[in-house]
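Below is a structure I'd like to ask you about.
A single protein chain has been omitted; all remaining protein chains appear in their positions.
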Amino acid sequence: MSKLATPVEEKAQAKTDTLHKLDVRGEICPYPLTETKKAMAKLGPGERLEVVLDYPLSLETIPRWAQQQGHRVLTIEELGPAEWRILLEKGRDGGES
Amino acid sequence: MLIPAMPTPTKGLTRRELLRRAAEVGVFLGLLGSGGYGLWALSRPYARDRLLPPPELRGLLEEGTARVLDARPPLAYRRGHLPRAVNVWDLDLHVWEDVPRRLAPVDRLVETMRRAGVGHERPVVVYDGGEGVWAARLLWVLDYLGHPDVRLLDGGLPAWASHGGGLTEEPPRVEPTAFEPRPRPEVLIAFDELRAALEAGDAPPVVDARTPAEFAEGHLPGARLLPAEALLGADGRFRGAHELTLKAKEAGLPRASLKAEGPEVVVYSRTGLRASLVYLGLVMLGLAPRVYDGGLAEWRHLGGPIERSLPSPGQGEEHRSTCW
Partner (left out) sequence: MLLGGSVGVAFGWALQRGRFCVNSAFRDAVLIRDGTLLSTWALAVVVQMLGLQALLGLTGLFEPDVPPLWPAANALGGFAFGVGMVLAGGCASGTCYRVGEGMLGSLLALLGFGLMTVVVDAGPLRPLQDALRTPLLTGTEQAATLPALLGAPAWAVGLGLGLPLLGALLWQAARSRGRAPYQRGWPWLLTGLVLGLIGLLAWVSSAAAGRAYGLSITGPIRSWFLYLTTGDPGLLDWGSWMLLGLIGGAFLAARLSGEAKLRLPPPARTLQALGGGLLMGFGAQLAGGCNIGHGFTGLAVLSLGSLLTTAAIVLGAWTASALLFGGVGERLRALRGRFRAPEPEGAARVPVQPTQVPMEIQTQTTTPKEGS
């Protein structure tokens, strides 16, 4: 179990510490991403979403998409063989930059 | 400022990463090997090249040492031909008796060559309008007469024109030569010999140079299909040595030996015209083809046995090229 990335910049602590979970193991293109989108849409700013997936391509597209949207990618972890966990935090509207 | 999570500093390579890199190198080498082999194979020359690439013709014409023969019909010849080229047409080489296009008697062939100014000491270049078969037939006749250096202009006049070569209408001045034939009967096989060998079961492999459709309608017993048209590319030029080797292999022909004269094969078509083209291809691969000059026309006329079967699997083209 190796950490691929470490969280940086924890200062913008989320207002609500609720952790939502999304398990998209087994899903492939583009469902991990679309499901993530749907889940993120339901969250409030600062809320976190944990996505568990086993599809390598989405492991790259989800963080890329999240950044484009202004969400924060907190951690990406490898849980085991071909299984990963992405921790996302919903960005605050308007001002993250 | 939103900054994405930074990568963890690399703490040396893990075992898995090492393995992966090693495999990556192996995979890459395999790719290069495959591509490299392809490049090498495709650029392989013919064992006995008898083709003259159009660009080389220019120099040859300037030197003026070679005798250039035009194998097209006289009418086409008169409308424009290569400088100093002499016309030797199909009718000058053949007779039509009982069966079409039989090789004329040797003394008549020799007479034709003398008038055309052909001599053993001068190299000969033959060409046609890009069909390949007329020039190949003339080349085969000259081989039969024992001329030591005959080459075929690859791609014929269209290829010459696409390299910017021009034509002339000026008739050449030709001084008749004293051409002494040294007939090579080994490039020819007659009906009786072929039939006897087939019946005895010790005939060399027999190649049918016609189309798959003609082949299916009836062919010599045990013949393999190698269509003359498959030897030329869309531009009328000969396919490369490697491609031809594959086609010969597909037709089940024996491998050429590079040291000695290659294994014998028999080639025929309907009248021997297309067989001459395949003859040239196989000679270049290093085989020793013999043209059954009478062709299927004579074979039928003399009552030789006919076999009907489809080309063997892999010889038909119907599975190919329909989908990628």
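Points to keep in mind about this one:
Order of writing sets the labels: A and B. Residues in every chain begin at 1.
Quick note on the criterion: a contact is a pair of C-beta atoms (placed from the backbone, for glycine too) under 8 Å apart; a residue touches a chain by one contact, two chains touch by 3 or more.
Please read these numbers as outputs of a predicted model, since none were measured by experiment.
Checked against the full complex, the one of B:His163, B:His242 or B:His301 touching the unshown chain is B:His242. What chain B contributes to its contact with the hidden chain is residues 1-7, 16, 19-20, 23-24, 27-28, 30-35, 37-39, 41-43, 233-235, 239-240, 242-243, 246-247, 250, 313-314, 319, 321-324. The chain not shown here touches chain A at positions 4-5, 25-31, 33-34, 37-38, 40-41, 44-45, 54-57, 59-61, 63-65, 67-71, 73, 76, 78, 81-83, 91-94, 96-97.
By definition in this document, only the chains that are shown with their structure count from here on.
With centres set at the average Cα position, the gap from chain A to chain B is 66 Å.
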